[in-house]
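A single protein chain has been omitted; all remaining protein chains appear in their positions.
Moving on, here comes chain A:
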């Protein structure tokens, strides 16, 4: 039937494709021409535009701190897409980049007569999330219906867990590496509840017509509800978000990042004068789809609430939205206008019963948490700085493959170097650091140049490690290594590092003194560069009479022109110090 995409029916299980994504922003773009819609270029542009707006606003606000006379308290409700190939109650596959309305089962579209069927595989990522967040997993949890009318909610209700949730009473701890506001014992942020629920569709609105995409309808989410916690600065709130996201990522519970709509947050904000115990009246800001938006919305909302209090007013409990155009929160509805969701136990769905032993076995199978990874990366095995370790961990919003890739390369290089690795370590040049630098700066930089996400990295761990091994064993110079890296990125390149070194003659050649001097002499005296060498040479000659430090310094500066030329000529095959020496010698001869 028309509503079901073939892949929904065929694929037994597929991973969420993270490549070639298009954006999922649900704000208000102009109506897209159909062709653009297909290719996604329109949405790319939109995303770019919104990003740049954020950036400019962000720079205005940077450094903004909360008014010192007030305590700010936040509560987060975070909705994260579960890492599951199929939807919560239907067999259609989850997707973040498919053409609109191609992944819809009858139940997703709320066709008459269609019924939900719990896809048990969502429970694994959900349980992982709950356990990683130190929650108590309830033996029995149930599904309830939350009713409200909206066109992106086909059945007129969302299936969620209201009366008894999957898990309760957990926490997450923030350390100094997460936020400057934490001491070394850490700050504990309590988590009240972790529950399963359905995602809604997406609306792409415009002046005249609203387009609805139901692909996302019914995808499994976990909603994570924190208890209210004091927020010393807005960065602390986003550090909590980051920490939660990193945790969910690390255990494979949620793999789609905020930028792709995989994570959305509602934020409750209240302020009270310092010293007052009772919490202020809170406002809820709905549907914030990025960390930046969370920060901006909290900052603006605190400003607004403090303003009201300063003017002798009282904050009204209400639901607000983020006005992306104006950079302020705006009132959606007040208390009296609150929707009565008429929560009702879903009569079509049985309870989820977690039998004894399941929690333990999930916990045992849990991958290490970010704090554990960080500890390991910065420890004696890898010697990374906290900053570099965090860079690796947050690559492409926490791409899980990066860390294992890194460890793999370090392992391969260490093994290959043998005793040399130990020697290097004594000199403070630990393999872990070197590989970290190469991964972050060289490989990372090249990926960025090519606008590639990590998932499209063309270098295997073996390739990168052999490149680094050649470098560390002085088989190639570091400039050769860098250019080799770009070669490996060129399309259609299938040769191994060894083959390229061999075929392009890149290995450091044991050039004799005489050979090197011969090359230097030729370069210095050449006139094939529009007379530049000649004029440099002339200026060096002009310095002959100038003694002292200044003259020496100028001379060296001019000589480095020839060093560079020689290096280029030799394509980096001779180490720079040696070339410098030879240039010095020849210059002395001929000047």
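One rule holds in what follows: contacts are C-beta pairs under 8 Å (C-beta built on N, C-alpha and C of every residue); 3 or more make two chains touch, one makes a residue touch a chain; residues count from 1.
Methods note: contacts and distances are computed from a predicted model.
From the list "UreF-domain-containing protein", "Signal peptidase complex subunit 1", "Glutamyl-tRNA(Gln) amidotransferase subunit A, mitochondrial" or "Small ribosomal subunit protein uS9m", give the UniProt name belonging to the chain omitted from this structure.
The correct option from "UreF-domain-containing protein", "Signal peptidase complex subunit 1", "Glutamyl-tRNA(Gln) amidotransferase subunit A, mitochondrial" or "Small ribosomal subunit protein uS9m" is "Glutamyl-tRNA(Gln) amidotransferase subunit A, mitochondrial", the UniProt name of the unshown chain.
Using the document's definition of touch, tell me which of A:85, A:124 or A:394 contacts the absent chain.
Of the listed residues, the one touching the omitted chain is A:124.
Which residue among A:327, A:351 or A:401 touches the omitted chain?
For the chain that is not drawn, the touching residue is A:351.
Would you mind spotting which of A:86, A:103, A:128 or A:145 touches the chain that isn't drawn?
From the options A:86, A:103, A:128 or A:145, the contact with the absent chain belongs to A:145.
Could you tell which one of A:112, A:312, A:510 or A:548 touches the chain left off the display?
Here the residue in touch with the unshown chain is A:112.
Touching the hidden chain in the full complex, which residues of chain A are there? Just list them.
With respect to the unshown chain, the touching residues of chain A are 1-3, 106, 109-118, 120, 123-124, 127, 140, 142, 145, 147, 149-151, 154-157, 212, 340, 342-345, 347-355, 358.
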